[in-house]
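Quick one: the structure is below, questions incoming.
Omission of a single protein chain aside, the complex is shown with its protein chains in their original locations.
Which chain is which? They are A, B and C, in the order written, and residues in each are numbered from 1.
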Amino acid sequence: MENSLNLAAVTFDGVLALVLLVLAWQLLRSPNLFKAIVLFISFGLMLSLAWVRLKAVDIALAEAAIGAGLTGALFLTALDRLQRNNQKAGDSLTSQPGKVIAGISVLALTGILGWTVWTLPPFSDQMLALVSSNMPISGVENPVTAVLLNFRGYDTLLEIGVLLLAAVGVLAVTPSAVMVADSAPSPILILLLRLLLPFIILVSGYILWIGKYAPGGAFQAGAVLAAGGILLATAAVRFNLSASKALPLATGIGLLIFLLVALATMMLRGNYLQYPVAHAGTLILVIEAAATLSIAAVLVLLFVGVKSDADCPAPGEDSKNFIFEEENTIK
Amino acid sequence: MSLTDLFGSFLLLLAIPFFWGGSLGLLRFPDIYTRLHALTKADNLGLGLVVAGSILISKEWTVGVKLLLIWLAVLTASTISCYLIANAARKRKINPWKIP
Amino acid sequence: MSLIDFLRPMNLPAWIISLPLLAAVVTVVLPRTSRWVGIFIAIIIPLVVVKLCIEILDQGTLQMQVGGWQAPLGIQLYADGLSTAMLAISAIVLGCSTFYARSYFTGKAALRSFWPLWMFLWAALNALFLSADIFNLYVTLELLGLSAVALVALSQTADALSAAMRYLLVSLTGSLSYLMGVALLYAANGTLSLKMLATTAPASPSLSTAFALMAAGLIMKSALFPMHFWLPPAHANAPAPVSAVLSALVVKASFYILMRLWMMIFEPSINPSAAQLIGILGAFAIIWGSVQALLAKRLKLLVAYSTVAQIGYLFLIFPLSSTPQTAQTAWQGGFYFVFSHACAKAAVFLAAGTVIYVFGHDRIDKLHGIVRRMPVSMFAFALAGVSLIGLPPSGGFIAKWLYLNAALTSGQWWWCIIIILGGLLATAYIFRFFSRAFSYLPEVAEGRPAPKIMEWTALGLALCAIFLGLTAPTVTQLLNAGKPF
Partner (left out) sequence: MTIPLLYALVGVVLLGMGLYSLVMYSHLVRKILALNVSGAGVFLFLVAAADRTSGPLPDPVPHAMVLTGIVVAVSATALALALACRIHQVSGTTQLTDNEPD
C-alpha cells in the first residue's frame, strides 16, 4: 500500500512536471497570442497543483487567484486593447543567427544552472528550526503568516509599497482612467453579482482570518475581494476611476497602517515593527485587514487601468493626466 | 476500508469518464457552442461525483459542508460564465456549427 | 516623549526609510498637499541624514534588528560609512532635484503622478542603501526599478514610452537574474543575511553560479557596456529632474549592491579573472560611451552617453582592488567617482533640462551663444564639466587620482591609459558643446526665461562636485567609518 501510493505520487509529479513544461513551451511558441494567454492561465492553475505538491498551500491559493486569475485577466484585457485596431499584430522572431546564439546561450545557462541545482549541498534546517521555536511568540500559528508579517514583516511592508506604486504607475501612463463597457451589462451577470458578492466578501474575510492558523492571509483575501471588485467594474456601464474619492484612501490605507504600526512600535519598544508579544496577533490582524483592503483596491485599479479605453472621450490632456482627479464627477 | 470508503472511491472513479469526455469534447468538438456544452455538462457532473465521493470518504461533517459549498459555487460560476461566453459569441455573430 | 527620544540614533535608519514612504501615501491620498509634502521631505531627509552622518562618524556603525529578530530569522538594517555616504549623496541630489522639479513641472498634470513616484523612488534608494539582507535588497530593487520606469514614462511622448518599456524589461530581467542568485545562495547556505553569508558561504559551484547570476542582473541594471543600450533613450527622454536622479543615483544603486556582494561574499572565493573581465567591460564602456557622446546631436543624449562612459570607471574598481595593498585606495576611488559623478551629472542634466525649458529643444548645433540667456546654468555646466573631466580641484580629480594610484601600485599600468584616454575624450565632448554655448553671436535664439530656482539648484549641485574635491579628508573619514570592507 505504502509503495503503491508512493508510486502514484511519483507518477503524478512526473506527469505534472511534464505538463508544466509542455504548457510553457506551447504558450511561448503559439503564434496566436490569445491562445498563448489562455495557455498561460492553465499553466498558472497547473502551477498551483505543483505548489500543493510542494506543501506550499499558501502559494497555491495566491497563484490561483493572482498568478493565474488576475494576471490572466490583465493579459486578456491588454490584448483586447492592443488588437482592436490592427487585428494581426506581427510577432516576428529575431534573425536566424540571433536565434542560434540566443538558443545556445540559454541552453548553456540552463545547463549550468541545472548542474548547480543537481549538486546543491543538503539544505540546512536552521531556518525552519528558528521559525518553529519562535512561533509561540509570533502571535499567529501559520508559519508562513508569521514570516510574512512578523519575522520578515519589513519585506511585506515594502511590498505593499510596490503594489501602491504599481497602481500609481499604471494610472500615470493611462491618460483617461475610465472604463466603458461594450454594451449594457447582461442581466445574468447582475444576477451573478447579487448572488456572489456577499459570499465573496464573506470568503475574503474568512481567508483573512484563517491566515492566522492555516494557509490564507492578506494576499489571498485581497485577491478574492479584488475578484469581486473586478466583477463589479465589469458589470458597470461606466466606471470612472478618477471620480472615486474612496479609492485613493483604500489603496493607501494598507501601507499607511503598516507604517504607523511600525513607527509606533519603534518608539514604544525600540525596534521597528517589534510587536509586543501579547498584542502581536491583534496587530497583525489589524495590519492584514488594512492590507487586504488596499491589495483588493490596487488590484481592481490595475485591472481597470489596463482595461480603460483611452479612445473614449478624454477631456483635454492636462485635466485628465492625473491619478485621482477630485474635480471630476461621474457623468 | 469501510463500506462508505469503498463507495466513495467508486464515485471518484466514476467521475473519471465524465471528465475524460468533457476534456475530449473541449479538444475535439467543432465550435464554441458544442465545446461549452461538453465542458459544462460533463465536467459539472464529474465534479459532482468527485464531491459526493469526497464527502463519503471525509470523516468530518464540516469538511463535507465545505465540499458541498465548493460544488455549489462552481456550479453557479460555470453556469453563468458559460452563458456569458455563449452570449458574447452570439453577439459577435459566430454561427453554430451544422452537420455539413 | 521628547524629541531626543524620537531621534534616537538607533531609529534614524527607520525614519530615513519611513518618511518618504509616508509621504508617498499622503501624496496619493491627498494629492493637493503633494507639493508641500515634497518640499517637506526634501528638507527633512537631508537633516536626518546629517544627524546620521554625525552618529556614524562617532560610532562607526549602526544596526537595527527589524522586528527585534536577530539574523538569520529577521532582517537587519545596517548603516556604516559607505551606506551613510550613499544616503547623503542621495539626499543632496534628490533634495536639489525636488526643488528643481517643483518649478519644472509647473502647470503640468503629470505632476499628480510625479510626487508619489518621486517619494517611492527616494524611499527605495534609502531602503536599498540601508538593507543588509539579500532578499530585502531584491524588494528594494523592484521598488526602485518600477518607480524609475514610471517616472521615465511621465513625459508621455512616443520615444519616452518606448524607452520606459525597454527599461522596464531590462530592469525586470535583471531583478529576476538577481533573485535566482538569491535563491541559490539561500538554498545552499540557509540564510539571507549579508553578514552571515560573508562569514559562512564556502566556495562551491552554487556560489559561483549565484555570483554570475547576480552580477549579470546588476550589471544590466547599472547599464555597464554592453548592457547599456537601454540607458541613453531612457535618460535622454525622461523629464529633466528624473534624468538627473536616474543618472546620478539609480544606476549607482545596483552598482553599490554588486560592490557589497563582491567585497563581502564573493571576492575570496571567485576566480579573480572575473574581476578582470568586468574591468575590461568597464574600459569598453569608457571608450564607447565617450565616442557616442562626441557624436550625439542632442544635449541630453550627449549627457546620457557620458553616463555610460562614467559607469565604466566605476567598474574598474573590480580589477584595481584585486591586490590587498590597493583594495582600500581602489574602492575609495570608485566611490569617489560615484559621489562626484552623482553631483556633476545631476547638475548637467538639470542644466540641460533648463535649456529645453527655455528653448524648447536641445539640438546642440542650434544652441549658439546660449550662455548669455542662462549664464548661471552654463556656469553650473562648466563646473560640473570640470569634475566629469577630472580636473583639480574637483571630486572627479580625487577619484581619478586614487584610481591611478591604485593602478600603478598594483602594477596594472594599462588601466592608467584607459583612465587618461577617458579624460581626454570627456574634454572633447564637453568642449564640443561649450564651443557653441559660449560662442559669441550678435543674435541669440529666443526663449522664455527660466525660473531662478532651476538655475541655482543646478549650480548648487555643480559646486558640490567641486567641494567634494576640497573636502576629501572628511569624505574619506566618513567612508572609512565602520570599515565597510
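The working rule: a residue touches a chain if its C-beta (ideal position, glycine included) is under 8 Å from a C-beta of that chain, and two chains touch if they have at least 3 such contacts.
Nothing here was measured: the structure is a model prediction, and the numbers come from that model.
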Let's see if you follow the contact definition: name the visible chains touching the chain that is missing.
A, C
Of the candidates C:A14, C:V28, C:A110 or C:L179, the residue in contact with the absent chain is C:L179
Thinking of the whole complex, not just what is shown, which of A:V147, A:V203, A:L249 or A:A262 touches the missing chain?
A:V147
Touching the unshown chain, subunit C contributes residues 135, 139, 142, 146, 149-150, 153, 156-159, 161-162, 164-166, 168-169, 172-173, 176, 179-180, 183, 186-187, 192, 232-233, 236-237, 297-298, 301
Which residues does subunit A use to touch the chain missing from this display?
9-10, 13-14, 17, 20-21, 24-25, 27-29, 33, 36-37, 40, 43-44, 47, 50-51, 53-56, 58-59, 62-63, 66-67, 70-71, 74-75, 78-79, 81-82, 85-86, 89-94, 98-99, 102-103, 106-107, 109-110, 113-114, 117-118, 120, 122-123, 125, 127-128, 131-132, 143-144, 146-148, 151-152, 155-156, 159, 162-163, 165-166, 169-170, 173-175, 219, 295, 299, 302-303, 305-306, 310-311
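Keep in mind that, in the parts below, only the chains that are shown with their structure count from here on.
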Once you draw an edge for every pair of touching chains, what topology comes out, line, ring, star, complete or other?
line
With respect to inter-chain C-beta contacts, which pair, A-B or A-C, contains the greater number?
A-C
Expressed in whole Å, how far the mean CA point of subunit B lies from that of subunit C is 57
Quick one: subunit A and subunit B, Cα centre-to-centre, how many Å?
27
Name the residues of subunit B that each touch 2 or more other chains.
none
Counting only residues that touch at least two other chains, what does the list for subunit C look like?
none
Subunit B residues touching subunit A in their complex are 73, 76-77, 80, 83-84, 87, 91
In the complex of these two chains, what residues of subunit A are touching subunit B?
183, 186, 188-189, 191-192, 195-196, 199
Over in the complex, which subunit A residues touch subunit C? Could you list them?
112-113, 115-117, 119-121, 123-127, 130-131, 134, 150-155, 158-159, 161-162, 164-166, 168-169, 171-173, 175, 248-249, 251-252, 255-256, 259, 262-263, 266-267, 269-275, 317-326
